[in-house]
Every structure is written in C-alpha cells, then in structure tokens.
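Okay, here's the structure, questions in a sec.
Shown here: the complex without one of its protein chains, the others still in place.
Each chain gets a letter, A, B and C, in the order it is written, and its residues are counted from 1.
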Amino acid sequence: MQRPINVGVVGCGYWGPNLIRNLRSLPDCRVATICDVSNERLSHLTRLYPEVAAVTDFAQIARDQDIDAVAIATPVHTHFELAKQALQMGKHVIVEKPMAASAAQCRELIRIASQRRLTLMVGHTFIYSATVRAIKDIVKSGELGEIFYIGSQRLNLGLIQKDINVVWDLAPHDISIILYLLSQDPVAVNCQGKAHIRAGIEDVTNLSLDFGNGAIALVQSSWLDPNKIRRMTIVGSKRMIVYDDNEPLEKIKIYDKRVEAPPHYDTYAEFHYSYHYGDMRAPYVKQVEPLKVQCDHFLDCIRSGTVPETGGMEGLRVVEILEAASRSLQAGGGRVELDEFSTERAKLSALA
Amino acid sequence: MQRPINVGVVGCGYWGPNLIRNLRSLPDCRVATICDVSNERLSHLTRLYPEVAAVTDFAQIARDQDIDAVAIATPVHTHFELAKQALQMGKHVIVEKPMAASAAQCRELIRIASQRRLTLMVGHTFIYSATVRAIKDIVKSGELGEIFYIGSQRLNLGLIQKDINVVWDLAPHDISIILYLLSQDPVAVNCQGKAHIRAGIEDVTNLSLDFGNGAIALVQSSWLDPNKIRRMTIVGSKRMIVYDDNEPLEKIKIYDKRVEAPPHYDTYAEFHYSYHYGDMRAPYVKQVEPLKVQCDHFLDCIRSGTVPETGGMEGLRVVEILEAASRSLQAGGGRVELDEFSTERAKLSALA
Amino acid sequence: MQRPINVGVVGCGYWGPNLIRNLRSLPDCRVATICDVSNERLSHLTRLYPEVAAVTDFAQIARDQDIDAVAIATPVHTHFELAKQALQMGKHVIVEKPMAASAAQCRELIRIASQRRLTLMVGHTFIYSATVRAIKDIVKSGELGEIFYIGSQRLNLGLIQKDINVVWDLAPHDISIILYLLSQDPVAVNCQGKAHIRAGIEDVTNLSLDFGNGAIALVQSSWLDPNKIRRMTIVGSKRMIVYDDNEPLEKIKIYDKRVEAPPHYDTYAEFHYSYHYGDMRAPYVKQVEPLKVQCDHFLDCIRSGTVPETGGMEGLRVVEILEAASRSLQAGGGRVELDEFSTERAKLSALA
Partner (left out) sequence: MQRPINVGVVGCGYWGPNLIRNLRSLPDCRVATICDVSNERLSHLTRLYPEVAAVTDFAQIARDQDIDAVAIATPVHTHFELAKQALQMGKHVIVEKPMAASAAQCRELIRIASQRRLTLMVGHTFIYSATVRAIKDIVKSGELGEIFYIGSQRLNLGLIQKDINVVWDLAPHDISIILYLLSQDPVAVNCQGKAHIRAGIEDVTNLSLDFGNGAIALVQSSWLDPNKIRRMTIVGSKRMIVYDDNEPLEKIKIYDKRVEAPPHYDTYAEFHYSYHYGDMRAPYVKQVEPLKVQCDHFLDCIRSGTVPETGGMEGLRVVEILEAASRSLQAGGGRVELDEFSTERAKLSALA
C-alpha cells in the first residue's frame, strides 16, 4: 500500500488524544478527522494538531471515502452502533475495551467484519505491553510449572463511569491479560460487589474465574481505593511471579518459591510439605509505549489482512465474562457457567 | 484473689510456646503444666522453663485441682473436646481461633461455660493489638464517615494445614477484625476457592461478606503467595485507611480522600463527581505485644468475672461465617444467608 | 507588551526540547528559532514543530532583531560565551544550571545584564517545583524549629558528562534547593570524590556545606548507582522532613519526631535525652510541571522588569560553591572557606 492509511478518531475525551498522538507519530498513517460531541475538546486538539479536521457528527467520518479506518474511544454503550456503521461503510475498526455492551453485539460486529473482510480489533492495550509479553514468554517456557492461581488487583480513586460498573470499566484489562497468559477460557464465573456512590453502578467488585481442573483467577476492581494499585500475582507449581505495573523499572519479580506435597502418602500417616525458598529475579524488560505497538499492529493487520492479536474474538471472550459477571452480581454472586457462550462462539468460529 | 492463677497449656507446637512465654511473664500467673503429644516438644520447653511440669495426657491437666485455667493451642478439630473437658472440670478456658470446628460446637461450649459461670475466651489476638484498637477508635469517632468497604489480604507461602482449609486457618483474623471495626454482623457470605496442593483443602480463597445496606468486605486468603501480605483497606465516605501490618512503624495510613456524588441530580442531565485529594497521616501508635494484652485480659476476666472482649459469642460469630463460607464453597460460591445462625444466636443470648 | 515575546532556544539535546515544548505552550510567547550543532536534532524538532526556524549558527539568533530572549541549554563550558553574546545584543537570557564554568564568568554576565537592564535568569528548575515550595513554606512557618541538618542524595546510572564532574552536573539542584530553604550562605565547603570511568572527571562525590553556627548539609552525587535516588532529609529541632522526589504522590513526609536534651544539667551528673515519636503527615501538594512555571516566570520578569527568583545572583551563589568544591577536591577534601566569594559578591550587589 503506497498511500498512507487515513484514520478517523471518534471520542476525544480521556483516551482518544492518546490514540491521536500515537497514530500521528506512525509513518504511513494520517489522522484525517477527529470527532467528538464537545466543541471544546475538538478545538483544544486542533490547536495542538492544526492539520487535523474536526467534526461533531460521526456520519461525516462514516461516509468519507478517503477514510480507511476508524478508531473508537467513546463510552461503551455507543461502541456497537459506531463500529457497525463504520464496518458497513467499509472501514477497518479499532474499538476501545470493552468491545461492546453485550456478547450478542460483539458477535454481530464479528460477523459483519468477517463478511466484508475488514480488520476488527479491540484496544486490549496490555497485550501489547513489553511487560505482559515477557510474562507470557515465561509462562510459555514452563518455568512456572502448572499455573495454580492468578490474583489481580486494579484499584484507584475514580474515574467513576456513568454507564458501566467497575467490572466493565477496569476488569477488561485483567481478564484480557489472564486469558492471554493462560491461553484458556474459564468454565464459570462468580462476581460479588456493591454500589456505594451511584445506585446500581457497582464501584467495588470481586470477580473469580474458574478454569476447570486448572487455575482459579481472582480479580478485584475498585474505584474507591486511596492508592492506585495495579498488581497481579501468578502462582505456579514451580515458581511465582508478582507483576506490579506501578514499579518504574522492576515490574516483574520471579520468585523461586514453591510448596511441595510428598508424591505418595498414606492419608492416615503423618507427612510433611516441603517449602522451597529460593532467589528472586527481576528480568530487565525494555519498555515501549504499548499503545504505540497496538496502533502499529492495527495498521499492519489492515495492510496484510492478518487477524489481530486482539481481534473481535478476543474482545468477545472478554465481554462474555463481563456479561456472566453481571448475571452473577444480580444473582447474589453465585456461579454462572460459560458453556452457553462457548457454544455460540464455536458457531462463530466455524463461520470465520 | 491472692494465690496466682495456675494455668495449664495444651499444644506446644507453633503457637503454644508464645502463650507459655507470655503467661509466665505476667504477675500473679503461673504456668503449672504443659501438655503435648510430642515428647520432643515437651523436653525442648522444659529445658527453657525447668519449673514447668510436662504431661502427654490432657486428662492429667483436666483433673488437676490446682489448675484454674486451661489455654488450648491444638489443631482445630480437637478444640471442642479439650475445651469441653476443661469446662466440665470447672476450669476457665482460652482457646485458639477458630473456636471450634462448627457453630454447634461453639454454642455447646458457650452453654457449658455459662451454666458453670466460667470464663470462656477465644484467642482473637488482633483485637488486642494497639494498631487495631487505634483503627477502631478512628472508625468510632466518625472520622471515616460511613464505612463503604473493607478489603483484606492475608497471603503467604504456607504453613499449609492438614485438617482445615485456608479460610478456616487465616480468615478468622480478618473476620474478627472486621466484626470488631463494624460492630455489625453480615447478612450473607460468598466464598470461592481452589485446592491445589492437597485435594479437598482449599489453599486460595476469596470470601465476601455482605453487610446488608451497609458495607461489603472482601477477604482474600492464600497459602500460595510468594510474599507475606497483611493488608487491610477501610474505605469510608469521608476518609480511607490502609492498615499494613508488615510496616514496622507506620502501620496505619489515613487518607483524606473521597469521591462525592452531587447531592441531587437529574439522571438524564450531565453531572460530575467530585474527587477530593487531601493529606495522608500516619498516627503514631505505641506497640505492645498483643498476645501479652490478651493473656492479661484473660486473667482479669477470671478474677473479676467479667465477659471477655473476645468471649464465646465473638468466637461463635466468626465460626458461623466460616461455616457459611464452607457451604458457599461447596455450592459453587453462591450466596449463603446467615439468618439461621442469628436465630440460634438470639436464643443463646437469651440464655446468657 | 502587546506582541508575543520571541524566544530563540540554543541547544536541542536532552533538555532543550523540554524548554521548546513549554515555551511554545505559553500564551504570548513564540519559539521563533532553534539552534544546535546537529542537523539531525534540528530536523527531528522541526518535524514536530514545523513553524519553528532552525539554524546551526548561534550568530543568526544573536543578530536577529525580532528575537527578544534566548534560552541556553548547551554544555556548561559554552554558557558564558553564548549568554554574553546574547546579552550584548540586547537579549534577555535564561541559561541552564550551572550558570557558567566559574564564579568570575557569572559575575561578568551579571554586570552586563545589570548595565543593559536585561533579565538574566538561571534554570534552577526545582525552585519552581510545587513540592520544594511547599517545603519552603513549612520551613518558613517555623514548624521544623531550628534546622540542624540537610542530607541529600542524587544518584543514578549515568548520564556521564564529558566536560564537568558529577558535582557540577547533579549537585546544582541540591545546592539551589538548600540555599532556598535555608535563606543562608554556607561559610565553608568540603568535597571528596573519585573518578572511575573517565580520568579527572569525578563520578562519585560527597559534598558538605558548613553553615557556621547553624546547619550542616551533606550532598551525595553519583553517576554510578544502580537506582535513581532523589532524596532529601531536612532535620529540625522540632520536626523532620523526608522529601523523596521519586514518590509519585507522597513526596513530602513530615515526622513529628525529635531528640531533646535536658535544658540545664551538670555535666558530671546522669541525665537523659528525651525522644519524641509522633505522627507522620504527608501533605497533599498539587503538582504542576516546574519547567512550565519557570518559563512563565521568565516571561513575567521580562515584561515587568522584576528580578527573577533564580536570577544571576542565585546562579552565582551555586557556582561559587561548585568552584569551592573543585578546590577542595583538588586539596584532598579539606575545608575551603567561602569568604573571598562573599566579598566579591558584596561588591557586585552594591553595583546592582
């Protein structure tokens, strides 16, 4: 492709400007038009980037034949309509996480993109972080042994959303990382939580993902914590990792620690666990802005027609879990099986 | 009372020696006899404290007329039988947490102690910690506003128990602190978890306590974490506390931070939350060994006949929650209401 | 002044681009021309800011009648010549720290600027940091009591300079902050250090500033430390502050701790110090980019003719201490009195 890829960005609130800055910095990419309901946001951004056109009506982007691709960074409840319009007008789409407000919406977007052979990608940015990729490599290498348990905390004060609760807002990060690390889907989900600030919008939640015979993952999300915490612990049978995204340099710590049960024992006899305490190692990982890698990957997929690492199917998997979490929340935190979703997903995969 | 109180200590494994050391150091208290199934443990302790008698058969303590009180630091499944024997022989009892293996057992011990007017106390040591008491004072003062949420993590590598899972082993600390701070009982419990090292013994769990219209508490317990973590976050409508028991000095940090929703608003209109970021303060708290305060309180209660701060009823409340957690674990993590327990507890209170 | 102030920026290496970005963002200021010896650096910056002219010869800036002010961010040994030329051509000057390679050079620049009534400012950026200003307010309020001691560590791996040692490179920050906090000049200086990587260029140093009857300040500087450390401890007779610039939020911690000697005592008798341990408080300080405040202040001083907070005299004071430190280093770390400098400075002040 000779001509630069022309991108329209819709949503210029918190995240949109980061997309604009990164897309603009990439060779062979041009941010042609930006769109927001707020004229104030638009004029702020056109002061910084005078070459970019600004519109308040998304239709102007959708029908602009010069625009090849659309990046969507608007509130979640608008994702489906905007992405659908863009795909129907033949544009490649990258949409912020979570992909849409329901699994059904995600499936429909996947179908349209598949029929029209367009790139559909979801902004699960952490999958493009050098740190998460380094952890994935360690997991894949078998160094950790069998993964027993992943615990994740994503806590801070605000920014409280008005249309979605804290699981839908924060947990997509944790869920996408956990699915990526385990290369496996959970079989069931539980979620408990409570709404304190705004009725009906949980601001503190506890999500657990059961991976069948394998691991369990526990994800805590909160908009009501005095400190910003982004910490994930990955416990394997041989080694354990703590991933603290707030650490400036040593984000990954690998602990050579484990508990071992004696291989064979008579239940009625005395036996002893052995505890192994070994070195800790923090591998050096060179940091690159993950959003830049993500934007670059989006352009690559458009050019080459390859499926993105965080394509529609990955976005769907995360939304399925969020939807199950909502059902569990409404049903007092009980277990919600995911088999119905996997049946639907199998049909979709067959189609693709 | 002129004569020193003579105490027998049963269980000389991990915790018993701490009880012996503290009881021995108190004026007007004498550790008369210690009991354990292991002769090795007994001889180790009599080398340190030659004046103490050592027996392997608890009956020798139970029938010793010179012994006024018994401290029980044995595995949980033995608590009920040992405490019952001691009470029936007219001895005051302090038993390690959790009080017994079921709420029914706790209720029976409470009944016996009540009939015989004996002191029955449970070793919820954290209630005697200067730090927890300082937090209680802050909560009571109203400085935090309404309590929204308490999150607690008690994680470490080992020591894996053989007769109880990690909720029964570690969460009694968190539960007793949470009940103490909130002066309120939860209405329902959820618990998810998984057993990795030993079949049927969960080593990682996620417990949530729903306090009705009020707070939610989330308690994570793990025997499989590379780091020892003892952290509790108490989020109020006005201020927030982080209590990190691993910090040598600044165990309590009070954050003048909060989120405020506008008092009245039209759901369809735009509105904004206000975020308040203020000072952090770490109050100086003079530390005393909590177990020493606990032992002293036990002796005081025996002498004065007053009800301990962590008496049978407090021990029962914790076991009720543990029992409900076990039911939830078996039922896929679903919600288990606690009303049946409160009915039973009301009858018991009427009796006392 | 109606017309925006036109600024030329010379030096587009590590720091220059930050000056350009901040100056450009200020209303009523225009970055007209940038200058560097490297065409590569210039073309990188003109890609980002197409409206800016780029030159490799400083004379083009110096003789450009439309340029009102010059910002100098070049290696230290060039500061004097560039600043002198700019001042002689009637331009206001802001020069990076340290102001020049010797106190004599600083004095000459002050004289020229004074004669021509031009603004001469030095980029001691930390004086414009909200954190340092908050500490200054605390010190001024008397809350700390008498200041006994300031200890400062500024350590990291690299960036090793080729024309100056680590005291000249890193310690200007600490020295400018210390002078600002104490509002006092030291009477003598000691400095020890060693050159490991490049002969004659000390990469690790220990600087001590004696403030006569008052405080002592100890400044450690290193290019050879595995961790980036920016920590200053300010010990007063009543309270103590730790200022850790690496902390994202709680940069200032005020400790209500002190040692008290008994007011009167007989030297031969027994006496006891009293140790006070009280609360710690981390005041909330809203952060603004200090360089932006600094650039804004430079423009204000130009417009209003007021003397900058970090004007030539402040720059000179820092260079005097650096020069004395160099002499001490060469003389085996012995004490170098600063009275000769203060005599010279008094003459200069008389002139101004």
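The rule is short, and it goes like this: a residue touches a chain if its C-beta (ideal position, glycine included) is under 8 Å from a C-beta of that chain, and two chains touch if they have at least 3 such contacts.
Bear in mind the structure is a predicted one, so any value in this text is a computation, not a measurement.
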Given C:V242, C:A282 or C:L299, the one touching the chain that is not displayed: C:V242
Of C:E81, C:E143 or C:D210, the residue in touch with the unshown chain: C:D210
Residue, one of A:E81, A:E108, A:E250 or A:E289, that touches the chain absent here: A:E250
Omitted-chain contact residue, chosen from C:G158, C:P248 or C:G305: C:G158
From C:L26, C:A53, C:M89 or C:L224, residue that would touch the chain that is not displayed: C:L224
Residues belonging to chain C that touch the chain removed from view: 148-149, 151, 157-158, 160, 188, 190, 192-194, 196-198, 204, 206, 208, 210, 215-216, 218, 220, 222-227, 233, 235, 237, 240-242, 253, 255, 257, 259, 261, 273, 275, 277, 280, 331-335
Absent-chain interface as seen on chain A, which is shown: 250, 256, 277-284
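Note that in this section only the chains that are shown with their structure count from here on.
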Geometric centre: closest chain by C-alpha means: A
Centre-to-centre distance between chain C and chain A (centres being mean Cα positions), rounded to whole Å: 44
Distance between chain centroids, defined by C-alpha means - chain A, chain B (Å): 39
Residues within chain C bordering two or more other chains: none
